[in-house]
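A single protein chain has been removed from this complex, and every other one stays in its place.
Letters are used for the chains, namely A and B, taken in the order the chains are written, and counting of residues starts over at 1 for each.
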Amino acid sequence: MYAFLTGPMFYLSLAVFFIGLAVRVILYIRGLDWKLDRVAYRAHPKAGLKGALRSIGYWLVPFGTRSWRVQPFMTVIFFVFHIGAVIVPLFLLAHNMILKEKFGFSFFTLNPTLADVLTWGVLISAILLVLRRIALPEVRILTTGYDYFILAISVAPFVTGLICRYHVGDYSAWLLVHIAAGELLLILAPFTKLSHIVLYFMSRGQLGMDFGIKRGGMNGKPISW
Amino acid sequence: MPEGTLCNKQPIDTDEQLKALLGDKGGKVYYEEMKLLEVDQEKLQDTIRKTMKSRIKTWLKICAHCGMCADSCFLYRINDCDPKQVPAYKVQSTLGEMVRKKGRVDNAFMHMAMETAWAKCTCCNRCAMYCPHGIDMGVMVGYMRGLLYQQGFVPWEMKIGAGMHRVYRAQMDVTPEEFVDTFQWMVEEYEEEYAGLTVPVDKEGADIMYTVNAREVKHYPEDLAEAAILFTIAGEDWTIPSSGWELTSLAMFAGDWEACRMQVESVYDAMERLKPKRMIGTECGHAHRATVIEGPYWAGRPDGKPPVESIHYVEWVAEALRTGKLKIDPEKRIKKPVTLQDSCNYIRNHGLKEITREIMSYMVEPGYFFDMAPNKEHNYCCGGGGGFNGIGLYRPQRNKALITKRDQILGTGADLVIAPCHNCWDAIRDLEEEYEIGISWSFLKPLLIDMVIVPEHMKPEE
Partner (left out) sequence: MFNKILFATSATEACDHAARVAFAMAEKYNAHLEIFHVLGLPTRAYSQVVIEVKTRERIEIDEGYCDWVKEEVRMYYERFLEKLGDRYAIEVAIGVTHREILRTARNTNPDLIVMGGSTHHLEDSAYRQLITGSTFQRVSGAAHCPVLVVTRPAASFWGGFSKIVVGTDFSESADAAVDYGIKLARSLDCELSLFHAVDISGLAMGQVMIQDDIEEKLRVARKKMRYRYLPKLEGFTDYSIDAWEGIPYMEIVKYTREKQADLVIMAHHARRFEEKKDARMGSNLEQVIVRAGCPVLSINRTVGRQVDAEK
C-alpha cells in the first residue's frame, strides 16, 4: 500500500494536479472573449499587464487592499490559512526529503518549530473559517455542503500530518492516510473550487486588465484596490 | 408560446409600438401580461452557452462563498444587512441557478431574477473592489439583464427606454430637427448677454464635437445654453452633430445589447462624418460609460476606443481651468460647505477621481470642500444608478436606497452637493424631496457660469 501510494499514485496525483491546472489556465485564457468581456486584451498589452500585476499583487499582501483592511479578522485567518497551506507542503523537511529522493532536487526547508506553528495556524484558522460560516448570516446564506467539503479535503492532509508528527496512534497507518489525503487534494484540485490555486491568478489578472485597459487604467491615477 | 401584446420578447422597433406601450399607464397591463409570459428555456440555455465564456463561468464557479462582498454593497447595508442582499447571493441565486438548471427556470423565477437585477443591484461595481477573487458581480448582473431582456422580463420603463433608442436614437422622443432647433433657440435666448454666442452645427474638423442627454433637450435646455456659453468663453472650436448627438443609453440599463450597438454607432457615425479632434459629452455618468467605455465593444472596435478621443465633461472643465481657457473670478469661488458626488460610471469605472477634485480646487474656496466617506473609487452609488431612478415598480426600494447617500452627505456637513452626473443629480434631488435635509445640488455648468470671467469681447454692448 505504501509503495503504491508513494509510487504510481504519487506520480499520478502530481501529473493530474499539474496537467489539470495547466489545462484550466489554458481553457480560461482561450475562453476570454474581448468582445463579450468587453475588454480589449490584445490592443493594450502594456496597460493590461500593469493592471493584472497590480490587481494580483495588492491582493496577495495582507492588508494590502481596502477590502482586507476593513475586515481584519477575516484577513488574519485567511492569510494564516493560505500561507500555511502553501508553505508547509512545499518546504517541510520530510516532504523535501521525498522530493530529493524522487526527483533529485529539493527546496530550502522550514525550521521545524515554524512548520509546527504554520500547521497549527492552518488548523485553527480553518476552524475559525467554519465558525465564521456558521456565525455570520451573510456567509451562512452563501454556504453549501460543498464549501465544507472543500475545506475538509484541504485541511485533511494537515490534520493527518499533525497526527503523524506527534505520533498519535498507529503511525504507519496515519502516514498512509496522510499521503492519501494529500494525493486526493492534488487530484481533486483541478476539478473543484480548489482550481482557484491557479484561477485566482487568472480571475484577478482578468479584472486587473479590465480596470487597467478599459475602466480607467489608462486614464489618470490607477485604481487603488 | 403565449406572449402578451405589450409584454413579449420582441424589442420595440416602431413609434406605434412605443406609443402603445406608453399608453399603458404605469405598465399595468404590461406587468399583468408578464405574469403569463412563458420562458423560452431552450433559447435561454442556448444564449448562455454562446455568450457565457470563461470569465463569468469561472466567477460563478470559484466564488468561495466567503461573504466579503456583503459589506461592500450599499443595498445590503441599507436593508438591515439582509443576507439576501449579499452580492454573491444575488448572483448565485439568479444567474447561478439559471446556469445550473441549464435554463430550465419558470416564470416565477424570472420575476425574482428581474427584481434582483433591477431593484437589488445598480451595477455600480463596488463589490468588484472587495472580492479577493476579483469577481465583478455588477458585470454579472449586467449580463443577466441581457438574458432577462431577451426573455421579455424587463421593467416597463426599461423596455420603453430601449425602444426609444431603437426608434429615435435617443432616450426620449427627440428628433434631430428638434435637437438642433432647441440648441439654436437657447443660443438665441442668451446671445443678448454673451456677444458672439453661436452653435455651429455639423461643422467638419472642429476641435470638439459635443454630445448631450436628450433630457436636456426636452426639459432643461438651459444646460445646452450653458455648454455653448462655456465653450465660447473658453474660445473652443466646437460643433454639435445634427444626428448622433445622444450620449446616453437606457438600452444599457435594459440589457438590450442590439439597441446599445445601434445607439453608439449613431454617435460614432457622427464622429466619422464630422471628423472632430475630440468628442466631449455632457455631465452624465452612464452616458459616458455607454458611449466611451462600453460602446466601442458593442460596435466591435478591437482597440476598445471610440473613433476619436472621447472625454467626459469634467475632463474638459479641468483642462480648461488648468490651462486658463476658463478663468474663475477668485471673489466668486464657492464659500459654503461643498461636497462632491463621485459617479460610479466614470470615477470607479473610468479613473477620473483626481480630475474632479482638481476642479474643486479651482472652484471652491480652500477649506470649504468636504469629501464624502468613503470616496473616489470606493464611493457608494447615489442610490439611483443602473436604471433604478426610473423604474416605478421599484420606487419604494429606490427611496430606501437613497438613505446611504443622504447619510454620506449629512456626514460632510455640506450645503451644496456638486453632482456632475444626470443620474446622481436626479437621485440627490429625489433624496432631498423624500427626506428634506436642506441641501442644494448642482451640475458644474451653472456654477461655472456664475464664476467664470467673461472676456471683454463677449460682454453685451450697452
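Here is the rule we go by: a contact is a pair of C-beta atoms (placed from the backbone, for glycine too) under 8 Å apart; a residue touches a chain by one contact, two chains touch by 3 or more.
No experiment lies behind these values; they were computed from the predicted model shown.
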Chains shown that the absent chain touches, full complex: B
Contact partner of the left-out chain, one of B:Lys9, B:His312 or B:His422: B:His422
Contact residue for the chain not shown (choose from B:Tyr76, B:Tyr190 or B:Phe231): B:Tyr190
Sole residue of B:Lys120, B:Arg215, B:Arg289 or B:Arg348 that reaches the chain not shown, by the stated touch rule: B:Arg215
Of B:Ile391, B:Ala414 or B:Leu444, the one touching the omitted chain in the full complex: B:Ile391
Contact footprint on chain B, counting only the chain that is left out: 22-23, 25-26, 157, 160-161, 171-172, 185, 189-190, 192-194, 215, 218-222, 229, 250, 384, 389-392, 422-423, 426, 429-430, 432-433, 436, 440-442, 449-450, 462
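Just so we're on the same page, only the chains that are shown with their structure count from here on.
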Chain A-chain B separation of Cα centroids, rounded to whole Å: 39
Sites on chain B touched by chain A in the complex: 51, 53-55, 57-59, 61-68, 70-72, 76, 81, 83-84, 86, 88-89, 92, 128-136, 293-294, 296-297, 300, 302-305, 348-355, 376-378
Chain B-touching residues of chain A, taken from the complex the two chains share: 27-40, 42-44, 55, 59, 65-67, 70-71, 74, 78, 133, 136-144, 147, 193, 195-196, 199-200, 202-208, 210, 213-217, 219-225
